[in-house]
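Note that one protein chain of the assembly has been removed; the remaining protein chains are unaltered in position.
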């Protein structure tokens, strides 16, 4: 194979090269198919270029790759853009023996690759599986390749390609792209793309245009634009460097501000550090330096006449050091006053790297943007809080019925949520269409947990109506048994429960406020349940019976109501709702056997805080807890755990002062 | 009445059994040349501590009717307090020893800094947080074993009983307290090494040369003494007039209040006292376990405590002991991989997988069919003839 290659190379003067190659290639293909081995034609120019850069390409590092990309992109060779695209798409393979590039496909058996030409896709023989390596550019390199491709693609007839090019351009913007972009802008017909290109042009103008007036104009055109892109372009223009000098700022420097040492923006220590770094002040002798000096001057177990063994306090060491100072053996330490005087003799100030015209325009534009960003940021937090509240509400609403209306503590409530989530998972195993499976899973989850609830009520809870504390314990037993059962059946690994595509994205209002559709769906579901339950409890026969059994079971039964049946149905209803909540929670988080136990304490608190026996109370409780938690998180965004801790502590204190919750039942019902 | 506390048959039997058990274990232990392995002695010693906290739980729930889901938190706090001293003192020894090699004799600040790096280095810190202020003093930390759970219980109980939070509400509130405490301790910023907790607690400073087989005996005997004392104390409390009032509160709080008793004071006293007992049990338990971390305090642990007491039989102190010992030892056996698998032909039941299910179902059954638990069975057997 190798020999044929060299022969061909020797044979081919450039003019005849292609024709000769084509003939030869065809011949060789014919021969190869007979022999099962294949020789290859000489590299085409683009292949030669790749071969020249083979080391860089194989090294595949963003630090060194740029010359290789530039060489191909600027080569002007036909197929350069195709090669770049295939490189970006990870279609290139390199043969280890000679560093030549191909496209490759797995052969019929797993151990060979069929090779093809990088541009023309002509067959180029086969290679063993371990003889070729796939070139896998990382995303940093891919971004560079995409940026190099921009100039080929901005005028591509396919709008999707142009859009991709525009994205790539914004990801790796550079000054050279400004001209091709402006040229392409003139020729763009698609109105949407034209808008996007026009915006990209302004973004690039802000950064790379030389004409100051045009830049200012572009900067000001972003007034009120909340996008991260716009802010990411404007903010760096306000970068400053901290400077220090005796004379103060020069005339031509664009000073952002003068800093006073000792103020919030520049502590004395930081100011002095800066002076030391600029060699404007001597180092302060710190503890380590002092100790090092002491060790250096140990003679016969003594430092300046002080025995080493006695240097076991700071004061003793300082004293020994002063003695050394007196002997002139070490550098003088400075007093606080000396340091302060030295700092005071300098001016510290920050200087913009951009000229005043630009910074002025940016400051004017960005201030308004930042104000709206802060406002929208608050809105975003509020939406998150609302979403969290609806999740808590959904998890707790089943409890609001079983605990709130019936007074039954069901510690296995969390496990009903878990059962619902697993039902969703099982349904997805049988119905691969996510939308259809969701439509099936929601009612099925209700049925499954309704049945489980009725079973639990019949077998366990109805014997314990007069012993609420024991219900708590018995249902806890059910809870641990169910959790372990789920582990035994489904394994301990989390199971996938995937939302359909139409629930996949997020509702993006702007780059600050966005909320995922799945959270909106949960919110809607919570509202539906709220309305439904209010309707059932207040406007149906069942609701009437439930309320009457709750207030006085004996009186109710004498009115012809069967309390047994009502309790069973109510408990089933509460459990069934937990099942549906489980599907929703599984969709946005995870499906594991301990899914429910994470919600149980919070759910009980939601019900208790809101006021037992009242759906509105549960709503209020969930809202309070959701907003509280997000509010605390907002103050301390780096520690979510702390937010949860303080939220619970707040609730404990809250219940001390309002033991019956926000919506306390009054009158006779409260005693029931 | 009071005189008769040591003449009550149940107290005498329990004390005798406990003494016999302690003597037997000590005699058969490795330290005394016997065959009982050190790990088993530790397990038994820890079980005695669990029995002690179960007695506290029985006192507060079985006698006073407060289903506290927070007593294991008090237990853990006791462990943390004693653990802080063990860690600090052990580290101090290492640091001082290492510092001897340095040219300059170390300053107190350097020692403290080195201890901080050593203890908190593994959790990404370096400074000794303020709550470790007294960690260098064994006596203060031992005092804190009693004070910290006691004061927490006092404040929490005072707030809760004052607002007349009762029944299941109180249970949920205590559970919330436990959750808050464990979440707080889970934070690295809490200064108690977050999720890692305090470890190496079996190596007691000052006892480096004592083999663990002997240390385990010390702690076993100490646990037995504490259990015996706790039992007598509990029996004494529930036998007098005080005990009658407390049981009255359990059975009908309103009626006792109408009789003129300060119900809240009684409840607060029992709640705080049992928290202190739990703290002492924890302080004895964790040096045997070797490590304490916030997962120990998680709400589920306190629920298990209630489960033990319920299975053992509420309202009878020996019931608590039986329950705690029975369930925790059974649990050790089933998770130890030594319980034989049951081959059903079509499937093999592995106890590791099914033990929890069994426990859950057993618990439901006990609640439904045997509300007096195993202790009730004992009563039945004893009174039958």
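Each chain gets a letter, A and B, in the order it is written, and its residues are counted from 1.
The working rule: contacts are C-beta pairs under 8 Å (C-beta built on N, C-alpha and C of every residue); 3 or more make two chains touch, one makes a residue touch a chain.
Note that contacts and distances are computed from a predicted model.
Choosing from "Ubiquinone biosynthesis protein UbiU", "Urea ABC transporter substrate-binding protein", "ABC transmembrane type-1 domain-containing protein" or "nitrile hydratase", the protein name stored in UniProt for the chain missing from the display reads "Urea ABC transporter substrate-binding protein".
Within the complete assembly, residues 37-39, 42-43, 91, 94, 97-98, 101-102, 117-118, 121-124, 126, 183, 186-188, 193-197, 199-200, 202-203, 212, 286, 289-293, 295-296, 332, 335-337, 352-353, 355-356 of subunit B touch the chain that is not shown. Contact between subunit A and the unshown chain involves residues 60-63, 136-143, 171, 228, 231-233, 235-236, 373, 377, 380-381, 384, 387-388, 391, 484, 487, 492-496, 498, 504-506, 508, 511-512, 514-519, 585, 588-592, 594, 598, 630, 633, 637-641, 644.
We take it that only the chains that are shown with their structure count from here on.
Centre-to-centre separation between subunit A and subunit B, using Cα means, comes to 42 Å. Interface residues of subunit A facing subunit B in the complex, by the touch rule stated above, are 291, 294-295, 298, 308-314, 317, 409, 411, 460, 463-464, 467-470, 472-474, 476-485, 487-488, 597, 601, 604-605, 608, 639, 641-642, 644-645, 648-649, 651-653, 655-657, 659. Against subunit A, the residues of subunit B that register as touching in their complex are 67, 103-109, 156, 159-160, 162-165, 167-169, 171-173, 175-177, 179-180, 183-184, 186-187, 189, 299-300, 303, 306-307, 310, 353-357, 359-364, 367-368, 371.
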